[in-house]
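The complex appears here minus one protein chain, its other protein chains still in place.
Take a look at chain A:
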Amino acid sequence: MRIDLILQPDSHIQAPKNVLAFQQPNAKKQRRISERAAKLAAMGVLPRREKLLQLRSAAAASGLSVKEHPVANNNPDRAFYDLWSAGTPETADPYYLEQTKKKLVKRPDRLNEKPSVLPAVEVIAPGGSYNPDFFSHQDLLREAHEVELKKQKAEEKLARQLNICFISLNKHTFKEQVEGLIEEEEIEPQEPEGDTEDTVMGPTATQEKKTEKQRKKEKAQRIKDLQRKVERQVIDKQQQLFQLRSISASVKKQEQRTEMRQAQRKVQQEAQKSMPRRLGRLKFQTPDLDVQLSDELASSLRSLKPEGSILKDRFKSLQKRNIIEPRERARFNRKYKLKYSEKRAFREIE
């Protein structure tokens, strides 16, 4: 439009440009950065973003996931490597490992000792074979029989102890019933003798002060006693010479006794090593002997019925070797009793 033509500048000199508008304060830096990026890209090194982007697109194309998931320990296809090979990956400088907190703490030697001398797998006695020899089978049966006998004895003992109370009560009922009926001489209650009361002086009764005489007498008595004692000691020492034989005999007896006790204690200590220790609230219950009675014995391997469970056997073996403590199933105890209430709908029915 004509108005636009009029408004256009008619000077051939151009308006001065505002340099500040075009200035970039860090133009040089940016130029350097872009040049470096171009140089690296030419070599093949990409910035991290580009790399991740490329990885992601490649993974998406092939269908794998980018992140490395931690492999579970019990994965059946897990790979094993040589753990004890000399060339371990962690053969860096120990100082470096310590500073970067990668060094593992040394395991104390005490933990490498086994807690029990028993072997890990104890083989059953020869009587436990599926087709046992007659005598070894009888031995095994005898052992089981003895265990049963012990249990029975303990039960009987308990029953006996309970019965005794009742028996004694029975004895006394007759006497109770008969009391007061039989005419015997009245047993007179003993009168306390009045004489003795007077002469017995209370401990805090009036005690007169000791006179000088009494003190001197007591002192002389004491000195005499001491002297007598010393004399007696001297005489004893001399007489011990003649008692040498009996003294040596008694000393020998004592030594023998201590030796016996020492030996017994040592034997007990050795036995303790193979016994299960008491590690917690419950005592160790020896597992029942696995034994098949004579009529249960199998005639062939096909008709064998296995006795006992190996799971239980392994569990008990772990307890016996002091590796775990015997525990029972945890009970669930309610703190407050459950409250039951009927729904209103049901209450209305009745």
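Following the convention adopted for this analysis, contacts are C-beta pairs under 8 Å (C-beta built on N, C-alpha and C of every residue); 3 or more make two chains touch, one makes a residue touch a chain; residues count from 1.
Following the convention adopted for this analysis, contacts and distances are computed from a predicted model.
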Which choice in "AP complex subunit beta", "Pescadillo homolog", "WD repeat and SOCS box containing 2" or "serine C-palmitoyltransferase" gives the name that UniProt lists for the one chain left out?
"Pescadillo homolog"
Among A:Ala72, A:Leu162 or A:Ala271, which residue is in touch with the absent chain?
A:Ala72
Contact with the hidden chain (one of A:Val123, A:Leu181 or A:Ala271):
A:Val123
Note that chain A touches the absent chain at residues 65, 67, 69-76, 78-84, 104-105, 107-108, 110-112, 115, 119-121, 123-126, 128-136, 277-281, 290-292, 300-302, 304, 306-315, 318, 322-325, 327-329
